[in-house]
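In this view, the complex is presented without one of its protein chains, the others remaining in place.
Letters are used for the chains, namely A and B, taken in the order the chains are written, and counting of residues starts over at 1 for each.
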Amino acid sequence: MDALRYIIKRLLLMFPILFGITVLTFFISNTIPGDPARLAAGPHADAKVIEELRETMGLNKPLYVQYGTYMNNLVHGDFGFSNFSHQPVIEDIKAYFPATLELTLFSMFITILIGIPFGVISANKKDKIADQFTRVMSLMGVAMPAFWLGILLLLFFYLQLGILPGSGRLDTGLSPPVTITGMYTLDALLSGNWTVFQSAIIHLILPAITQAAVTIGMITRMTRSSMLEVLKSDYVRTAYAKGGTDTRVLYGHALRNGMMPILTLLGMTFGHSLGGSVLVESVFSWPGLGKYAVNAITYLDFPAVMAVTMLIAILFITVNLIIDILYQVIDPRLNYD
Amino acid sequence: MTLLEVKDLKQHFTIKKGFLGEKKIVKAVDGVSLHIEHGETLGIVGESGCGKSSLGRTILQLLKPTSGEIIFNGKNITHLPRREMKTVRKDMQLVFQDPYASLNPRSKIRSILETPLIVHGMNNKAERMKIIESLIDKIGIRKEQLDRYPHEFSGGQRQRIGIARSLTLNPKLIIADEPVSALDVSVQSQVLNLMVDLQKEFNLSYMFISHDLSVVQHISDRVAVMYLGKIVEIANVEDLYKNPLHPYTKALLTAVPQPDPTKKRERIILQGDLPSPVNPPSGCPFHTRCPVATAECKTEVPELREKEMGHWAACIHVQPAQLEKPRLIIS
Partner (left out) sequence: MARRLFSSPLTLIGLFIVLMIIVLTIFAPWISPKDPLEVNLGQKLLPPSSEHWFGTDEVGRDIFSRIIYGTRISLKIGLLVVVIAFPVGTVLGAIAGFVGGVVDQIIMRITDIFLSFPGIILAMSIAAALGPSIENVLLALAITWWPWYTRIVRSSVLSIKNAEFVESARVIGANPIRVLFKEIIPNSIAPASIQASLDLGFVILAAAGLSFIGLGAQPPSPEWGAMLSSSREILRDAWWAATFPGLAILVTVLGFNLLGDGLRDLLDPKNR
């Protein structure tokens, strides 16, 4: 009952945030950049053309009317028209979003696979060599510019060794699998296309590792401190006293109880990865939202930039909401207020 | 001459439990009337949670009263605007319980003592220093120590600094909220004696709030006993300690250790815990723990009545002595 009330409360609280996000993006796109009409008309248009454009674009109306129009369009899935791709922004987003999602999920998978065991080892061998090593590595990971790591990986694995591809999602010559989710690995698996699956995975390796490098550091540190708390507790000491082996106690008892804070951090990591996609996708020419946004910036295509910004924000708060709710539902000790 | 008069003062807090939660009312102070004369010390005793601290803070207008009146120096200050209240503040000050929390850890002692003067517009630095130096001389802090920070002093020293701060504006009334309860017993009497000396020197009135009956006995002229936001008994200190009327006061007094072990005394042990002020018992608030409670106590709210000359109690089982002129409210 309390959990349900909590979920309803959180859902209700999301509306003002969503409203705020649209106000902020509206504000950035419509008032900061100066005159959108001049931008739309191009650098050589004369004053009269610009004035006509202002009228047709509704720029002479009061701000709240403009915001109303903007909101109305958003609700109807109209994110504006891309001057660069010459199609509605929503179409572009539909095309590019699955690539970003695929990369993000893949890098989060790597993050969990490496970060959590490293954190557990680090906590279990506190202040030993293994702990010092992971500590330094995670500090480096957090301080490292991901785009730089990406370039170095390209340099080594693509240019030097030539064993991994350096750009794109598939080998040239291969055609994408049937679109089901838009994520090539999943679609290839679903349609049983083994060659495409292999190629897609291989193309994911470098970008995903690059993306994961930063978040591994964050997760490792969080897991470590969370585990240190748990390892001090009575039930873990009891489990050891009963003759439990390291692996069993650590991963069976302790980690399960130390997962809570890590779960929250995974939500933040997701946001971080989405943000980082702008940089990582540029390095690997990965055709996702980030690369799309960077291209849009280069071509002064503001509707596209703002749509990506808003979409990522909405995605980010939704994931955090789901995690918060999970957190509350899983852990009955928490107070719902 | 009366310095402070409080009439039927109430301080009710609303607490809302959670989102969509129901509102609950805590009656911290529930209809308190009292007065303090010039140069007098009124002790307020009660268990923690009885509302004695809220009473002090409401009188000082740190908390806005729910209802009732506060008349200070002949002036009703209950609803004064902030600017006018500021001039009144000069005359009534507060000494805090915790000498570790009541001094800003990032201010030097000089600045802590100077601030009240600056706030009240004394712009001449030399004048300020003159006042401060004469004050610290009285509380036993040396001039060189003015540029130290609070953490460099002991608890007793800090409490004396707190007292000095309350005196910088030359107030008439000091409300002292458990001023010695955080101190070591050996230091308590030093601070109490300092307060007594300062009272004589500056003709101060004290409202001395404490849970410690012996400390209150030592310093007070009159004592009020509080229970769940109400005064249940109020009398001169000798009357109250020698001849307690209210069953609650009797119980409290039997719990005080006696210096003479041969003296026989019967200890009254109170049943149960202090009820929550969120949901106080009906009728007499004390009836749930009272050894002499009867069925009437559950329904009838006892009024604070003068049972003997200058000795008031709120209990229907205490028979009033024959008075020449029975009074209903304290005047």
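Note that in this section a contact is a pair of C-beta atoms (placed from the backbone, for glycine too) under 8 Å apart; a residue touches a chain by one contact, two chains touch by 3 or more.
Treat the numbers as computed from the prediction; the structure is a model and nothing was measured.
Of the candidate positions B:T58, B:T78 or B:Q97, contact with the hidden chain is made by B:Q97.
On the side of chain B, the interface with the absent chain consists of residues 57, 60, 62, 82, 85-87, 89-90, 93-94, 96-98, 101-107, 115-116, 119-120, 162, 165-166, 169, using the contact rule stated above. In the full complex, chain A touches the omitted chain through residues 16-17, 20-21, 23-25, 28-29, 32-33, 139-140, 142-145, 147-149, 151-152, 154-155, 159, 271-272, 274-276, 278-279, 282-283, 293-294, 297-298, 302, 305-306, 308-309, 312-313, 316-317.
Here is the rule we use: only the chains that are shown with their structure count from here on.
In this assembly, the C-alpha centroid of chain A lies 59 Å from the C-alpha centroid of chain B.
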